[in-house]
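Dropping a structure here in C-alpha cells format, bear with me for questions.
Complex shown without one protein chain; remaining protein chains in place.
All chains are identified by letter, namely A and B, in their written order; residue positions are counted from 1 within each chain.
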Amino acid sequence: MSTTAVETAVSLDNALSTAIGARKQSSVEVTDYDSRQTVGKITVDHPKMICREVNVYYGEKHAIKNVGLDIGTNEVIAFIGPSGCGKSTFLRCLNRMNDTIPICRVTGQIKLDDDDVYDKSIDVVQLRARVGMVFQKPNPFPKSIYENVAYGPRIHGMVNNKTELDELVRDSLERAGLIKEVEKRLDEPGTSLSGGQQQRLCIARAIAVNPEVILMDEPCSALDPIATAKIEELIDELRENYTIVIVTHSMQQAARVSQRTAYFHLGDLIEIGDTDQIFTNPRHKLTEDYITGRFG
Amino acid sequence: MTTVTVQIVTLLTGDQEFDSAKTLAAFALGLVLFTITLILNIVALRVVRKYREQYE
Partner (left out) sequence: MNKLKPSAAPVAPGRDIKTIVNASLKRRHAAERRFRWYGLIAIGLGLIFVALMFTNIIGKGYPAFWQAYVQVPITFDPAVIDPQGNRDPKAIETADYAALVRAGMRQLFPAVQGRLELRALYGLISSDAAYELQRQVQQNPALIGASQEVWLLTSATVDTFVKGNIDRTLDETERLVKDNQIEWIDKLLAAGKIQKQFNTVLFGNGDSREPEQAGIRGALMGSFFTLVVTFLLSFPIGVATAVYLEEFAPKNRWTDLIEVNINNLAAVPSIVFGLLGLAVFINFFGLPRSAPLVGGLVLSLMTLPVIIIAGRAALTSVPPSIREAALGMGASKLQTVGHHVLPLAMPGMLTGSIIGMARALGESAPLLMIGMVAFIVDVPKSFMDPATVLPVQIYLWSDLPERAFVERTSAAIMVLLAFMILMNGLAIVLRKRFERRW
C-alpha cells in the first residue's frame, strides 16, 4: 500500500515540474550552471542604499563574491537562497554588524543615501541608529517591556523628558502592533512574553529609534504560523514609513511580503528582480531549480 | 620534616638587615616556588588546549 502512495506522489511531482517547465521554457535565458553573472536589473529609481562590488572574506574563505544591488526607498526586498549562500552575511554588511567578527573583511562600496557606510568618517553607532536590525531568535533585553523600547531613544538622546519618552514608547509599541497586548503591563520583563510577542517587541525596539532602513534576518523562523502571519502583516504596514530588507528561508514568505527579490547562491547574486517575475518567470537556471525545489 | 613555606617563615621572622644572607635565601626560596608553580601551570595549559573539544 505504501508503494502506491509513493508512486502517486512521484508522478504528481513529475506532472508539476512538467507543467512549470512547460511554462518556464520561454523564460530561462541563462542555462549555464557555472555562469555567475547577475541576471536582472539591479538598479532602482529611488535607491535608499546602493551596493557595488561588495566582497566579504572570512579569513581565507570568500563568502560574498562581487555583489552589487540597489535597495529602493520604502520597498520590501527579500534575499532568498539555500543555506550557506551568504544572504545573512550580506545583510549584516549593511549595518556593519560584521565588524564584531574579527576575521571578517569587507571590501566594496555600500552607500546609504550618499554616505559610504564603510567610510572612516562614519560613526558606526550613528549608522546602526539609521539602519536597525531584527534578529532570527527574538532577543529582548532582560529588562521591562518599557525599558526595552525606551533604551534606544534614551542612549541617542532623542527625547527631552519622561513624557516624550512615554509617548515614543507607546507609539512604537502601537506601530509594532503590540500595544493592546502589553499596555497594562509595561513593567513586566520583556522575556515574559510569548515568542511572537517578543519578536514584535524587538521590532518595536528597532523602530523606536526611528531608523530609515530595517534589516530582518529570518525574523519568523523561530515562530509559529500565527505569529508569523502577524509579523508579515506588520511588515506590510511598516513599508509605508521604512525600507525593509528581509532574509528568508521561505519562498512563500518572500512571495507574500516583498516587492523585489534577490536570489543568492554560494556567495553570488544570481538573479534580482520583481518578486512576481522571479517566482513565475525566472531567467537563470539556478533560480528556477531553487524555486521549484530541486535543492535548498 | 619541613616545607618550603615553613622555611621561608623561619628565615624571615626575626630582626635582620634587609640584604643579609638569610633574607636573600628566603627570597630565593620564594622564587623557586614561583617558578615551579609557573611551570606546572604552563604544562596544565598545554594539556588543556590540546584536548579541548571544539564545541562550536
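The rule is short, and it goes like this: contacts are C-beta pairs under 8 Å (C-beta built on N, C-alpha and C of every residue); 3 or more make two chains touch, one makes a residue touch a chain.
Computed from a predicted structure; not experimentally measured.
When you scan A:T73, A:Q109, A:S144 or A:T191 for touch with the missing chain, the hit is A:T191. The chain omitted from view is touched by exactly one of A:K48, A:K87, A:R175 or A:R205, namely A:R205. For subunit B, the residues touching the chain absent from view are 4-5, 8-9, 12-13, 18, 26-27, 30, 33-34, 37-38, 40-42, 45.
Contact between subunit A and the unshown chain involves residues 2-3, 95, 97, 100, 102, 125-129, 132-133, 135, 137, 139-142, 151-152, 155-156, 191, 202, 205-206, 209.
By our rule, only the chains that are shown with their structure count from here on.
Subunit A and subunit B, compared by their mean Cα positions, are separated by 58 Å.
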